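In this view, the complex is presented without one of its protein chains, the others remaining in place.
By letter and in written order, the chains are A and B; residue numbering begins at 1 in each of them.
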Amino acid sequence: MTLLKVEALSREFGGILAVDSLHFEIAPGSIHSIIGPNGAGKTTLFNLVTGVYAPSAGRVHFEGRDITGLAPHRLAAMGLSRTFQNLQIFFNMTALENVMVGLHLTLDRRLGAALFRLGGVARKERRARDAAAELMRFVGLEAYLDVDADAMPYGALKGLELARALASKPRLLLLDEPAAGLNPVETEEVAGLIRKIAQSGVTVVLVEHDMRLVMGVSDHVLVLDYGRKLAEGTVDEVRANPDVIAAYLGSGAAGGTHGA
Amino acid sequence: MFAEFLQFLLSGVTVGAAYGLVALGFSIIYNASHVINFAQGEFVMLGGMSTVFLMAAGLPMPVAVVLAVLVTVVLGLLLEKLAIEPARGAGVVPLIIITIGASIFLRGVAQVAMDREFHAMPPFTGDAPIMIAGATILPQSLWVFGGMAVMGMLLWYFFARARFGKAMLATAYNPLAARLIGVNTRLVLLCSFGLSALLGSVAGILLAPITFTSYDVGIMLGLKGFCAAILGGMGHGAGAVVGGLIVGIAEAMGAGYISSEYKDAIAFIIILLVLFFMPNGLFGKRTTERV
Partner (left out) sequence: MSQALKRKLADPRTGGLLGLAAVIAVLPLFLPNNFYYDVAIGAGLSAIVCVGLNLLIGYAGQISLGHAGFVGLGAYSSAVLTVEFGWHPLAAMTAGALGVGILAFLVARPILRLRGHYLAMATLGLGIIISIVVNTEAEYTGGPDGMTVPSLMFFGRELYGEAVWYWIVGAALLFTVWLSLNLIASPVGRALRAVHGSEPAAEIAGVDTAHYKVLVFVISAVIASLAGSLGAHYAGFVSPANVGFFRSIELVTMVVLGGMASTYGAVVGAAILTVLPQLLTGLEDYEHIAFGLILMLTVIFMPRGLVPSFFTIARNRLASAGAPPP
């Protein structure tokens, strides 16, 4: 059984293939990493899988269903969630409200109930607050509950994205550079969180430049270069792969500075 | 039959050329800053009205024209410096609102500093109509058309050849990268407003002898130029000119063959149709927003 299956997936921008006929599968219940130098197409791949971009060619299957071209909110309802490399925070809300948006699909979304405050909206909102607060505690942000998002430090915002993504109870969670810009202590905390999330049964796909983090948590690694699959396998297999070594030494600064 | 058609076509091309100039102004500012400058129409009004009042003050026409263009360009630069620059990074909606405020403000100033009357400006070179295959055309129409052709050519040269023009294009394509290679993007933005004001005022001066001018002509001229810019694909130079001509011709044909009362609605119906069926316009590039 595969959870996510990508077939011949391509996407071009102005004549350049950012993702180039990519095939891979992701088995449920483990931590997968996708690595590769800057510009390799990792974020584009996430955008294709989550419906942010439409592919130029190829298909994406999730739990056996063809989800190619579906809007992100449909995928969210099917159990897919993600974080963003460039923070996508609701800066017009408090931290807690950010996480509450993640609960959207579990809440009462009827217009009539909202307008006339019927059907126990007030009570349900209180329960949603509690659930969101619980998630913020889980990612270690209990100090920020009612703080405006635009007053929070960068590291905390990274955690906030994670809490919001978890709020929709995903079965597949895509994390785009969750440790970028964090100090070693914070990175260690993120590693711990990723393990905890995976243990709770959520399949995690991780894009990350911090090789210590990648090598430390991954069950499976996929290496991208110029939009193509360069190598795939366990941490040890990938580390020993001559193509990978060549690419990483060749592209020098891009991947090398982050190396283990 | 044909003479009638030709007549509509000629008058459509004449106003269309002016719309094209206004649309170019929208596109230049849009490229430099992604701001849609709703005050563009006021540049057109200021060009025409200032010329009329400077001539009334006794200045000979060529001097009045040059001064009017200068006044408008200075106001365009001031608009950027005083209203757009302080709100950089405020997002698209606030910037749209600022330019709307500026447009109402400029209109108000014109109404107080000049007046609320309609004014006819004398044509540049007489008003003896020229006959073409049974249709007539005013010499001033040729001025409008020639004016657009010359401005279009100068702009093309500026963006394709001149160093600063290329810097402006680079800024439009990727502001951060442009800044990194040493382009002064703030200066680019300032100049885009100056250049747009120049185009607008020229359009206003060329058109004033044909259509009359008053403090509030900028609303419709601006909005129609804006329709033209969208039709051509916002930010696309040649598209702006083509869009202007199409809007002008559609308007003239619509007024001639369908209903003169709904003449002013035609441009706006075009806007809605374009947005429904081809939101990138005729020549606009499809871009995918980066996430």
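We adopt the following convention: contacts are C-beta pairs under 8 Å (C-beta built on N, C-alpha and C of every residue); 3 or more make two chains touch, one makes a residue touch a chain.
Everything numeric here is computed off the predicted structure, so don't read it as measured data.
Q: Can you work out which residue in A:125, A:188 or A:219 touches the chain that's missing from view?
A: Selected residue, touching the omitted chain: A:125.
Q: For the chain left off this view, which of A:101, A:131, A:180 or A:235 is in contact with it?
A: A:101
Q: Out of A:93, A:180, A:215 or A:235, which touches the unshown chain?
A: Touches the omitted chain: A:93.
Q: Just name the one of B:14, B:27 or B:103 that touches the chain not displayed here.
A: B:103
Q: Spell out, residue by residue, where the missing chain touches chain B.
A: Interface residues of chain B facing the absent chain: 36, 83, 86-87, 90, 92-94, 96-98, 100-109, 111-112, 219, 223, 226-227, 230, 261-262, 264-265, 268-269, 271-272, 275-276, 279, 289, 291.
Q: Which parts of chain A face the unshown chain closely enough to count as touching?
A: Touch with the absent chain occurs at residues 50-52, 71-73, 75-77, 80-82, 84, 88-93, 97, 100-105, 107-109, 111, 113-117, 121, 125, 128, 161, 164-165, 167-168.
Heads up, the rule we're going with is that only the chains that are shown with their structure count from here on.
Q: Can you name the residues of chain B that touch chain A in the complex?
A: 288, 291
Q: Once bound in the complex, which stretches of chain A touch chain B?
A: The touching residues are 13, 43, 47, 52-53, 84, 86, 88.
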